[in-house]
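For this depiction, one protein chain was excluded, whereas all remaining protein chains were kept in their positions.
The block that comes next holds chain A.
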Amino acid sequence: MSIDWTALGEVTAVSIGVTFAVVVVFSLGVLGLDRREGARERGGTSAVGAAQAGLCFLACAAVVAYGIYLIVPQFH
(Lines give C-alpha, C1' and ligand atoms only; values in the text may rest on other atoms or scores of the structure.)
Protein backbone atom coordinates (compact mmCIF):
# COMPACT_ATOMS: atom_id res chain seq x y z
CA MET A 1 0.00 0.00 0.00
CA SER A 2 1.33 3.41 -0.89
CA ILE A 3 -0.15 6.59 0.41
CA ASP A 4 0.67 9.53 -1.75
CA TRP A 5 1.59 12.03 0.94
CA THR A 6 2.85 14.54 -1.62
CA ALA A 7 -0.52 14.63 -3.38
CA LEU A 8 -2.27 14.90 -0.04
CA GLY A 9 0.00 17.80 0.91
CA GLU A 10 -0.63 19.51 -2.41
CA VAL A 11 -4.39 19.21 -2.01
CA THR A 12 -4.09 20.70 1.47
CA ALA A 13 -1.88 23.60 0.40
CA VAL A 14 -3.84 24.43 -2.76
CA SER A 15 -7.23 24.19 -1.04
CA ILE A 16 -6.26 26.43 1.85
CA GLY A 17 -4.45 28.86 -0.45
CA VAL A 18 -7.31 29.17 -2.92
CA THR A 19 -9.96 29.52 -0.22
CA PHE A 20 -7.92 32.16 1.55
CA ALA A 21 -7.26 34.11 -1.65
CA VAL A 22 -10.87 34.01 -2.88
CA VAL A 23 -12.35 35.04 0.44
CA VAL A 24 -9.84 37.86 0.97
CA VAL A 25 -10.36 39.22 -2.56
CA PHE A 26 -14.13 38.92 -2.21
CA SER A 27 -13.98 40.72 1.17
CA LEU A 28 -12.07 43.56 -0.47
CA GLY A 29 -14.73 43.66 -3.16
CA VAL A 30 -17.45 43.87 -0.54
CA LEU A 31 -15.55 46.70 1.15
CA GLY A 32 -15.33 48.54 -2.18
CA LEU A 33 -19.07 48.15 -2.63
CA ASP A 34 -19.58 49.38 0.92
CA ARG A 35 -17.44 52.47 0.25
CA ARG A 36 -19.38 53.25 -2.92
CA GLU A 37 -22.72 52.93 -1.16
CA GLY A 38 -21.46 55.06 1.71
CA ALA A 39 -20.42 57.77 -0.73
CA ARG A 40 -23.74 57.62 -2.51
CA GLU A 41 -25.61 58.08 0.76
CA ARG A 42 -23.64 61.26 1.35
CA GLY A 43 -24.64 62.42 -2.15
CA GLY A 44 -21.25 61.81 -3.78
CA THR A 45 -19.66 59.03 -5.75
CA SER A 46 -16.64 56.86 -5.08
CA ALA A 47 -14.87 55.85 -8.26
CA VAL A 48 -12.15 54.14 -6.21
CA GLY A 49 -14.75 52.04 -4.38
CA ALA A 50 -16.49 51.06 -7.60
CA ALA A 51 -13.21 50.16 -9.29
CA GLN A 52 -12.06 48.16 -6.28
CA ALA A 53 -15.35 46.23 -6.17
CA GLY A 54 -15.36 45.65 -9.92
CA LEU A 55 -11.78 44.36 -10.03
CA CYS A 56 -12.21 42.08 -7.03
CA PHE A 57 -15.48 40.57 -8.23
CA LEU A 58 -13.97 40.09 -11.69
CA ALA A 59 -11.09 38.18 -10.12
CA CYS A 60 -13.54 35.98 -8.19
CA ALA A 61 -15.57 35.39 -11.36
CA ALA A 62 -12.38 34.24 -13.08
CA VAL A 63 -11.77 31.70 -10.30
CA VAL A 64 -15.39 30.48 -10.65
CA ALA A 65 -14.91 30.13 -14.41
CA TYR A 66 -11.78 28.08 -13.80
CA GLY A 67 -13.75 25.94 -11.35
CA ILE A 68 -16.41 25.25 -14.00
CA TYR A 69 -13.61 24.47 -16.45
CA LEU A 70 -12.31 21.86 -14.00
CA ILE A 71 -15.78 20.37 -13.44
CA VAL A 72 -16.70 19.92 -17.10
CA PRO A 73 -14.49 17.35 -18.83
CA GLN A 74 -15.49 18.47 -22.32
CA PHE A 75 -13.33 21.58 -21.82
CA HIS A 76 -10.14 19.63 -21.18
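A few comments on the model shown:
The criterion applied here is as follows: a contact is a pair of C-beta atoms (placed from the backbone, for glycine too) under 8 Å apart; a residue touches a chain by one contact, two chains touch by 3 or more; residues count from 1.
As a convention for this text, contacts and distances are computed from a predicted model.
This figure omits one chain of the complex; the name its UniProt record holds, of "TonB-linked outer membrane protein, SusC/RagA family", "Aspartate carbamoyltransferase", "Spore germination protein (Amino acid permease)" or "Phosphate transporter", is "Phosphate transporter".
Annotation for chain A: contacts to the undisplayed chain at residues 1-3, 7-8, 10-12, 14-16, 18-20, 22-24, 26-31, 33-34, 37-38, 60, 64, 67-68, 70-74.
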